[in-house]
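Complex shown without one protein chain; remaining protein chains in place.
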Amino acid sequence: MKDPFTNTTQIRVRYGETDQMGYCYYGNYAQYFEVGRVEALRSLGMSYKALEEQGVMLPVSEFTVKYLAPAFYDDLLTVKTTITEIKAARIYFNYELINEKGNVISKAETTLVFVDKATMRPRHAPENFIALFEQL
Amino acid sequence: MKDPFTNTTQIRVRYGETDQMGYCYYGNYAQYFEVGRVEALRSLGMSYKALEEQGVMLPVSEFTVKYLAPAFYDDLLTVKTTITEIKAARIYFNYELINEKGNVISKAETTLVFVDKATMRPRHAPENFIALFEQL
Amino acid sequence: MKDPFTNTTQIRVRYGETDQMGYCYYGNYAQYFEVGRVEALRSLGMSYKALEEQGVMLPVSEFTVKYLAPAFYDDLLTVKTTITEIKAARIYFNYELINEKGNVISKAETTLVFVDKATMRPRHAPENFIALFEQL
Partner (left out) sequence: MKDPFTNTTQIRVRYGETDQMGYCYYGNYAQYFEVGRVEALRSLGMSYKALEEQGVMLPVSEFTVKYLAPAFYDDLLTVKTTITEIKAARIYFNYELINEKGNVISKAETTLVFVDKATMRPRHAPENFIALFEQL
């Protein structure tokens, strides 16, 4: 992978995702970044759903997020997702969350681990997965 | 079952469960009632977790809830759960949500269906489940 | 309002919205129907966000939902929302959730109450709100 692959998708903040401060609750960002990475994979022709059906799970092992400015109810946010690296059993993503004014309101990183559903042990990324990224 | 079985458990409203109205979001009550029925079953010596491990799932097929007064952040709510009937493949629960002032702030009902995990078809309640309720 | 107003919008089931049965958790439908009614109002030129900024809140007072068939991870669902009635301080919505095969997997109804933010008392629907519906 020469250049990291980047994809953008949009999410609108739901009422039930706000809290009584009037902010999007900090715990809900994890779902937004998950949507970001699933759509990034889909744009490459990889379905996360199909990956699981192949017997490979991809749990998150590490998650870091900075909240630079609040997101509010009904904001239409852009999730910018970058696949930064695939190495052995791990895949690394970076994220930016951008509001309608164009401000980056959050930055985040996740590490996910390829896990064999049968053995529940870490395993290498599936070959079709690696092949796809090598083409990029 | 002569008299319906009733159990109470307590739940504290989390910050992330509030919305920007300052109310506990209406969608979060479903989790509270689920905790209510799981604890009602546990108090009878029935573990919902064990039920699933036996190959029986119990999805909700119908849910009705009335919101009489709001629940607020940090409120310590009492969930009063009544098992009203078990019939063939169905189990019926009623719920009341009571706040610290003793006011009933919500009433709800759910219907759940016993489903065989292998066939994904409705099935009768497991025998140990029925036996337990007959004792009541 | 001669004919009830109907609007459709789409929602994709997120991974975090599934449960260990592999179904979309029954409590998450409340959010989907909320998105349905917000988008129905938006399609009429009514912003729920603006309504709150005018000092009017719209909490749910009653919610009934039937789960006819499960929704699964990554399903692209159509939420079909109908405004059935506006009367005094109340607005009534009906919903259908339709999966990619065209099956209606859920039907629901909600009653919402117009509440004055300052007094926290029920109030009539705002005039611009009623006027808009009378045009339909």
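Each chain carries a letter (A, B and C) given by its place in the written order, and its residues are counted from 1.
We adopt the following convention: a contact is a pair of C-beta atoms (placed from the backbone, for glycine too) under 8 Å apart; a residue touches a chain by one contact, two chains touch by 3 or more.
Only a predicted model underlies this, so the values are computations on that prediction, with no experimental measurement involved.
Only one residue in the set A:Arg12, A:Lys66 or A:Arg121 touches the chain that does not appear here, and it is A:Lys66. Across C:Phe33, C:Tyr48 or C:Tyr73, the single residue that touches the chain missing here is C:Tyr73. Only one residue in the set B:Val38, B:Ala89 or B:Val104 touches the chain that does not appear here, and it is B:Val38.
If you put the missing chain back, the residues of chain C touching it would be 15-16, 18-22, 25-28, 73. For chain A, the residues touching the absent chain in the complete assembly are 20-21, 23, 25-31, 34, 52, 57, 59-67, 70. Taking the complete complex into account, residues 12, 14-16, 30-31, 34-35, 38, 47-49, 73-74 of chain B touch the chain not shown.
The rule we apply is simple: only the chains that are shown with their structure count from here on.
Annotation of chain A and chain C: jointly contacted by B, touch as defined at the top. Note on chain A versus chain B: their Cα superposition corresponds to a rotation of 180 degrees, in steps of 5. With centres defined as mean CA coordinates, chain C is found 28 Å away from chain A.
Spacing of chain A relative to chain B, judged by their CA centroids, is 33 angstrom.
Annotation: 24 Å between the Cα-based centres of chain B and chain C.
Counting partner chains per residue, chain B has residues 20-21, 25-28 touching two or more of them.
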